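Of the protein chains in this complex, one is absent; all others appear in place.
Let's turn to chain A:
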Amino acid sequence: MTTSSSPALAEVSDLDRSARWPLAFLILASLGWLVFSGFTALLNTLQVLEPRLLADCEWFIYGRLQAIQESAFLYGWAVNAALAVGLWLLVRLGGAPLRAANWVAVGALFWNLGLTLGLGGIAAGHMTSFALFQLPDYIQPLMLAAFAAMAAPGVLAWTGRRERPTFASQWYVVAALFLFPWAFSVAQVMLLFAPVRGVLQPIIATWFGQNFLGLFLAPIAIAVLYYLLPKIKGQVLPAYDFAPYGFWALLLFASWTGGRHLIGGPVPAWLPTTAIAAASMLLFHHLILALNLRGLFAPGGSLALKFAAGGLAAYLLSGLSDAVFSMRGLSVITHFTYFEQAQSQLFLGAFSLSIFAAIYTLAPRLLGIVWPSVTLIRAHFLASFIGIPVLVLVLALAGWQQGVALADAEIPLRTIAANTRPWLQVAAAAQAVLLFGNLTFLVHFAGLLCFSRRGGASIAQFRQLQALEATAS
């Protein structure tokens, strides 16, 4: 194949082709899990509204279904998608084809196999008792090994990169690839195989949960935002010289913020106190991010940029709400209510929106053809930008009302539960909208894969890339 004579094809490089099938499999698997977890999430909310639903079916009672939903979302959608996008970024910026791509394929296969078995184990009642870490203990070492197999080629892409200079996206992805197995292995040893005693367990569990979200999912999403903005707009990021401070602020403080979930728990007071202070310190990271990426909020961006802008807005809001509502005076109201679910949905929404932006950008490059349908993209966009804000807002309002009522000893619990009911009905509707949107995305991606096999769709006509001009920022 000629390389330079066809400028239109210049962008579909050997780089993307080397990673085509492993990454396509990761994305397909991740979207499958996303739809599955969306379906179980909807079912789970309906169980709250109608407790008799599936109450006789031991495998899908409320608690187990919740664990299945959470694990499918985090370990199915989030990790698969994060690896696909992270590896693509490292390959692109490394300037060399993906080495050891077989490892990615094998790792992805075993990761998803292990997850399927793990979810079956949860349905059978073998889950652990730790939030965000509920897969059965017998499946966990396999997951760690499978992750290592998928992450190793990413590290190779980093060490074998063609260019000496590095970009912010690379720092974040490489850090994420190292930090997740660190937290994951420590949690496995200290919670499952040589468990620490008593109150140390929730401390380790929240530490792991925070690292999973803050030091694995967040960096990947940030890497996407850092990459897409200058790539699509062709502009240098403003105030880029401060980007390293934003990176190190995240690495320094994110791990410490987990203790805010332990406020009021039987732990030494300094743990939640440190977490509250760290959540505020982390605002520096969010500030740098807002400075660097404010171009995303400029009007007239493409669809991928709009997804990315939604992701950034949700991420910044989530950081702010973590810092503000971890304060003890406010936490008294929001702790143990739907408000905390709203906060976690906001963060996961930020992650998902950023990854959507990345997948819409990278899939045509990976497979060499354009997305088949504009309608499906618009439908997914609308569903995401209606579903996520409505879900977060409704849960936040329900949680606030619930928290205020719970603090009043005069109001019986039954009344409080009844008052949250209308809110939860709206939340279920939002979840249905999200499920619909994600289903269209899955169908769309599956269609893209089929067309690329049969060659039925239009070949992507990529625009000639320009060299980025260094402009005064």
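To be clear about the criterion, contacts are C-beta pairs under 8 Å (C-beta built on N, C-alpha and C of every residue); 3 or more make two chains touch, one makes a residue touch a chain; residues count from 1.
By definition in this document, contacts and distances are computed from a predicted model.
Undergrad: Name the omitted chain as UniProt records it, choosing among "ATP-binding cassette domain-containing protein", "Cell division protein FtsL", "Cytochrome c domain-containing protein" or "Sugar ABC transporter permease".
TA: Protein name of the absent chain (UniProt record): "Cytochrome c domain-containing protein".
Undergrad: Out of A:Gly76, A:Gly121, A:Pro372 or A:Gly403, which is the one that touches the chain we can't see?
TA: Spelled out, the listed residue whose C-beta touches the missing chain is A:Pro372.
Undergrad: From the list A:Phe133, A:Phe147 or A:Phe167, pick the residue that touches the absent chain.
TA: Checking each option in A:Phe133, A:Phe147 or A:Phe167, the one touching the absent chain turns out to be A:Phe167.
Undergrad: For chain A, which residues reach the chain that was dropped from this view?
TA: 11, 92-93, 95, 163, 165-168, 230-234, 236-237, 239-245, 266-270, 272-274, 276-278, 280-281, 283-284, 287-288, 291, 302-304, 328, 360-361, 364, 370-374, 377-378, 447, 451, 456-458, 460-463, 465-470, 472-473
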